[in-house]
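Every protein chain except one is present and positioned as in the full complex.
Now for chain A:
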């Protein structure tokens, strides 16, 4: 009965019945502190979500204190995620209009992911970004997003989900450990490495090694 009520709400609110109902996942979570029930739904992202993804991406960069490192914006996301060869995929968390954020947003969280590959295990999914706006945290949205990406990965045969976390982000580290994650950097000593743009240019232009 509850599910029917929610679906009717969304149908009326949008003025039409979405054709992708099979992709929608409705969650109703009770907030034990405030006794306010938080309705949200998850769905695959579309090109129209790139404006909000770009907005929330900047919020995440601010949280991690590295906004000067963000070099791309909405148009790049549109091109890179929604052309014939998408380089990433997304899941959006949306709330009903009457629960929108104080700034008027209904898209309140997202996860960006892509499929990767392990030379030992095969297909994997990589969770690149996961973000929920601060005023919507503690309602199960973050976990639901992560769960959704895990489901999508398992559906295509992935046996691992990988991601990176900053070592000072204690609440995140604890959350992921509680979910059963392994800290690969601590356990196996794997360091996350990067050859950035300058190193890349030097490497690409480097002379072949003299073999004589």
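In this text, a contact is a pair of C-beta atoms (placed from the backbone, for glycine too) under 8 Å apart; a residue touches a chain by one contact, two chains touch by 3 or more; residues count from 1.
Simple rule for what comes next: contacts and distances are computed from a predicted model.
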The complex's invisible chain, by UniProt name, from "SERTA domain-containing protein 1", "Diamine acetyltransferase 1", "pantothenate kinase" or "VPS26 endosomal protein sorting factor C": "Diamine acetyltransferase 1"
Option from A:91, A:108 or A:161 whose C-beta touches the chain left out: A:161
Touching residues on chain A - with respect to the absent chain: 27-30, 53, 57, 61, 69-72, 76-77, 80-81, 87-88, 112, 114-123, 126, 128-129, 140, 143-144, 146-147, 150-151, 153-154, 158-168, 173, 176, 179-186, 188-204, 206, 208-211
